[in-house]
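One chain of protein is taken out of this complex; the other chains stay put.
Now for chain A:
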Amino acid sequence: MALQAYRHLLRSTRLAFQGDIPLLHAARQEARSNFRKNASLSIDDPALGTAIAHAEEVAKFLAENVVQGKHEGDNMYKLRIHEQTERGDNDTVKAPGGGKPIVIDGKTCGS
C-alpha cells in the first residue's frame, strides 16, 4: 500500500516536473524524507492510513493540477498541458453540485 503510494508519487513528480531537474530532485527529496519519517508507523496505527491517503492525494494533485510554464519572452508563457491535466468541462459549470439544487439559507434554488 505505502509502496504503491510512494511509486505513484514518484511517477507524478516525473510527470509534473519533466525536464526540470532541480525541482524534480527537490520534490523527490521531500517525498523520500516524509516517507522515511513515517516508516516506523505500525500497521494498525490510524495515522498510517491518513499518511498514505495524503501521499496519494499529493500524487494526484501533482499529476492533475500542476502545469509547467516556460517563459517565451514578451510576457508570454508556454504551458505544457498533458493528458492527465485536469480540464474543466463547461457542462459541469452549468450543473453545479452534480445537477442537484443548491441549498441557500435552507431554501432550495428554483423552488
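Everything that follows uses one rule, which is that a residue touches a chain if its C-beta (ideal position, glycine included) is under 8 Å from a C-beta of that chain, and two chains touch if they have at least 3 such contacts; residues count from 1.
As a working rule, contacts and distances are computed from a predicted model.
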What does the UniProt entry say the missing chain is called, choosing from "DNA polymerase", "UBC core domain-containing protein", "Acyl carrier protein" or "Proteasome component C5"?
"Acyl carrier protein"
Using the document's definition of touch, tell me which of A:Leu3, A:Ile21 or A:Ile43 contacts the absent chain.
A:Leu3
Even though one chain is hidden, which residues of chain A still touch it in the full complex?
3-4, 6-7, 10-11, 14, 32, 35-36, 39
